[in-house]
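Working notes, beginning with the structure itself.
The complex is shown incomplete by one protein chain, all other protein chains being positioned as in the whole.
Chain naming follows the written order as A and B, and within any one chain the residues start at number 1.
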Amino acid sequence: MQRTWRSRVLIAYSVAILAFLYLPLMILALYSFNESRLNAVWTGFTFDWYLSLFKNRRVLEALTNSLIIAVASTIVSTILGTMAALALNRYQYKFKPAINSLLYLPILIPEIVMGLSLLVLFSQAQFPLGKPTLILAHITFCLSFVIITVSARLEGMRQDLEQAAEDLYATPWQTFRYVTLPLAMPGIVAGALIAFTLSIDDFIISFFVAGPNSTTLPLYIYAMVKRGISPEINALSTLMIFATIILVIVAQILQPQHTRKH
Amino acid sequence: MIGCEIGKMKEMVRLEGIVKKFNNNLIIPELDLTINDGEFLTLLGPSGCGKTTLLRMIAGLETPTQGSIFLDDEDVTNLPPYKRNVNMVFQHYALFPHMTVEENIHFGLKMKKVPLEEQKEKVAQVLYLTQLEEFRHRRPQQMSGGQQQRVAIARALVNNPKVLLLDEPLGALDYQLRKSLQLELKNLQRGLGLTFIYVTHDQEEALTMSDRIVVMNKGYIEQDGHPDEIYHRPKTKFVARFIGESNFFEINEDQYAVRPEKLNLCVEQEDNEPYAGHPEPKFFGTIVDVVFYGTIDKVFIRLDNSNQTVVAYQYFDDVKRWSPDERVGIWWYDNDGVIVEK
Partner (left out) sequence: MKKGKLLILPAIFWLCLFFVIPMLIVVAVSFATRSPYGQIIFDWNIGNYLRFTESLYVSIFIDTLFVAVVTTFFTIIMGYPLAWTIAKLPQKWQQPGLILVMIPFWINFLIRSYAWVIILRTQGVVNTLLLNFGIIDQPLQLLYNDVAVMLGMIYALLPFMVLPIYVSIEQLDTRLLEAASDLGASPLATFRKITLPLTMPGIAAGTILVFISSLGMFVVPDVMGGAKSALVGNLIQNQFLSARDWPFGAALSIILALLSLLLIVLYYKALQSQKGGAENAENVA
């Protein structure tokens, strides 16, 4: 049968491409457990590189910075983004195309341009670079992603549910509290997770707007990479990969499901 | 619940001079309508005739551009939906997917802050009434269409509304289920003596269930009357055409509508011989087709001197079965020809 022959080749090809996507990451993870500091030769299994990470003051500092920045920018971008998505979903705006362009352009414009434009802004405003500038920048690029995620959820929601609530004596606030919000919640949580992942992972924009005492994990990894290969980078990268995997899976699982009870 | 014996003719809803525009699009030009207490009133018309808009204005989900709405003598024109004592059964039910059946039904009472004991009592009552007790802990998406429909009705009824508004509530169901639910709904309405305003585009549904039908077209009321009257004495050509089948004949500038079952056929007589036992045929024609429909034959006749085709139903207890190309005379009793506005 020609059909099965075709589909077998297709599946083999796809598996090969998935391997291409994952093998390098697996090798990276594998070598974070290799005893040898210099070579790719496997000399034995060790947790030393992880242990040395946790003793490294600068790594812990970078981790703290990353978490502070990610939490702050997630909270602000989720609130602003959810508000905007609710408004966009419900009301007609005169300048809707212009508004949409403004909301989606930050995603489409090359990150390097956004990073340097913020650098120029902060330097022209004589605003010292550091954690605050990182947080402002991260909120800016997370915002559009939150709006898109929450909007997708709201669009999938039927309008008549809110009308039914109003018909059943719920005031606008009660309608929002008991119907709109619980139904939109998976979208909001997914949006927040995406914002958090983007922020924790961001290198390019942070690269431009970070100051001397605000090194984040990706920036720290970059500095280490520039100095040469070391198993500690492998260990740190592996940890970041795992964190990302968990966040992505949780966000995905939240997306299509129906809500929990209010 | 409210009895219906006494206040039969008491008015419940009054629409005065209602005009509705959507962005300069005139949906309802101007409309007056009164709905009585305990009445099953159907708004019937093709899609886009303004019937749903009218219903939504009564619910408060739309505001009329002009005019006033009175509910039980209270002006509710500018009241939001949550301050009106009417409830709606939505077209696709609009059941809250994140709540169980019971929570859905509780919702309205909870919003009105009815004491908890009373809430429980009322919900139990309505669950019993709609035979939903065994499903109370299910989520809507775990139920069939017919069951969901019952939840939607229970959710509205539990609030003891002055008027129940139903927006094509059976539209999404299959034919058999629709038939049985039509009866169920009608019995429910009679039993409770509640005012129902029912929107549908299905003329059969309207004829079976309603006390009164308001036929709408392009935002105007074409006719307002008892189902029997709507069917047998259509006032306009639109009504005659929209409800059931009709044939139209032009006699002395007047337009006559005659139902196919009222149209009689006879063999064309030659040489001015008299027609025995029935009136003279008003028209003559040639049969173009005879289609078997089970209980009837539909006979299609092309009228002489025009390209108009009319249809007559022939029952098998009639004397003769017709076949194509036969010449026939067409006649009806005066009473069955209704003069309609064009």
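By our rule, a contact is a pair of C-beta atoms (placed from the backbone, for glycine too) under 8 Å apart; a residue touches a chain by one contact, two chains touch by 3 or more.
Bear in mind that the values here come from a model prediction, so they are computed numbers and not experimental data.
Considering the whole complex, the hidden chain is in touch with A. Residues touching the missing chain, restricted to subunit A, are 2-3, 6, 10-11, 13-14, 17-18, 20-22, 24-25, 27-28, 31, 38-41, 80-81, 83-84, 86-88, 90-91, 93, 99, 102-114, 116-121, 124, 136-137, 139-140, 143-144, 147-148, 152, 197-198, 201-204, 208, 218, 221-222, 225, 229, 233-234, 237, 240-241, 244-245, 247-249, 252-253, 256 (touch as defined at the top).
Keep this in mind: only the chains that are shown with their structure count from here on.
Subunit B has its Cα centroid 54 Å from the Cα centroid of subunit A. Residues 59-61, 80-83, 86-88, 90-92, 94-99, 107-108, 111-112, 139, 141, 155-156, 159 of subunit B are the ones touching subunit A in the complex.
Of all the residues in subunit A, the ones that touch subunit B in their complex are 158, 160-161, 163-172, 174, 178-179, 182-183, 258-262.
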